[in-house]
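Below is one structure; the comments refer to it alone.
Missing here is one protein chain; the remaining ones are kept as they sit in the complex.
Moving on to chain A:
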Amino acid sequence: MEIKQTALAGTLESSDIQIMLSKGTDGVSIELESDVEKQFGDQIRLVITETLHQFELDNVKVKAIDKGALDCVIKARTIAAAQRALQTQDQPAWEVF
């Protein structure tokens, strides 16, 4: 699936993550900015990628600015951004949770 518009979810505050999705050309590409990139970078990327796969988003550019978010927060923000990008906010994606 292709995204319909650029979308954003989350904030830059402590323990949160800001996820921005925009049209991509080359699979799922993730640009991650995080103070704990060295320790948790791979895990953060994994959570984002898996969540996007559940929405069947294959071509998408992700910009993620992490401020120490837990996995559940990363997942929630990614879901919100994906649904905004697909303009399906009004249809909760139960199967993804």
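Operating definition for what follows: a residue touches a chain if its C-beta (ideal position, glycine included) is under 8 Å from a C-beta of that chain, and two chains touch if they have at least 3 such contacts; residues count from 1.
We adopt the following convention: contacts and distances are computed from a predicted model.
Student: Unshown chain, UniProt name, "[Citrate [pro-3S]-lyase] ligase", "Ferredoxin family protein", "ABC transporter permease" or "Cytochrome C oxidase subunit II"?
Tutor: Missing chain, UniProt protein name: "[Citrate [pro-3S]-lyase] ligase".
Student: For a quick check of understanding: of A:V28, A:L46, A:I65 or A:V96, which residue touches the chain that isn't displayed?
Tutor: A:I65
Student: Can you say which of A:L8, A:L46, A:V73 or A:V96 touches the chain missing from this structure?
Tutor: Considering all chains, including the one not shown, the answer is A:L8.
Student: What is the set of chain A residues that contact the non-displayed chain in the whole complex?
Tutor: Output for chain A: 5-8, 11-14, 18, 20, 22-23, 33, 61, 63, 65, 67.
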